[in-house]
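Heads up: the structure comes next, in structure tokens.
Shown here: the complex without one of its protein chains, the others still in place.
Right, subunit A next:
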């Protein structure tokens, strides 16, 4: 499976979705941004289940931007299940959240997130963050192919 160059954004707040899309656009990150609004949808999307069963054989996204506070299934649990499944074990997951509670940081890293970015209030700073994330995770970083056991 080749890299899809898709970015999956797991975010329930439509304002944040809109702003994130704009920020990536403005930062010159041209990769397609797919959006799911809660944790259950995120897992269904990744594993091709439920409304996303048509995606069963589609390639996985190159990067998951995961919010922590989500309806139905929270970000921590989504991350835990992603890491528990051999297909998504090495999938790059960046936590993108408003929280900078130590507790959240510790839990995210212990579940195996690849990075933790706090959404800044200032839009300009957010654009800069989006730019750096795009450059680093989609251009610079290399990940093993999905399903490879390590």
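Here, contacts are C-beta pairs under 8 Å (C-beta built on N, C-alpha and C of every residue); 3 or more make two chains touch, one makes a residue touch a chain; residues count from 1.
Convention: contacts and distances are computed from a predicted model.
Select, from "Succinate dehydrogenase cytochrome b556 subunit", "Amino acid ABC transporter permease", "ABC transmembrane type-1 domain-containing protein" or "histidine kinase", the UniProt-recorded name of the complex's unshown chain.
"histidine kinase"
Which residue, A:31, A:69, A:83 or A:131, contacts the hidden chain when the whole complex is considered?
Of these options, the touching residue for the absent chain is A:69.
Any idea which of A:6, A:19, A:40 or A:73 touches the chain not displayed?
Touching the chain that is not displayed is residue A:19.
Where the complex has a chain not shown, which of A:24, A:45, A:90 or A:126 is the residue touching it?
Considering all chains, including the one not shown, the answer is A:126.
Determine and list the subunit A residues touching the chain excluded from the picture.
Residues of subunit A in touch with the missing chain: 13, 15-16, 18-19, 22-23, 26, 68-69, 97-101, 119-124, 126.
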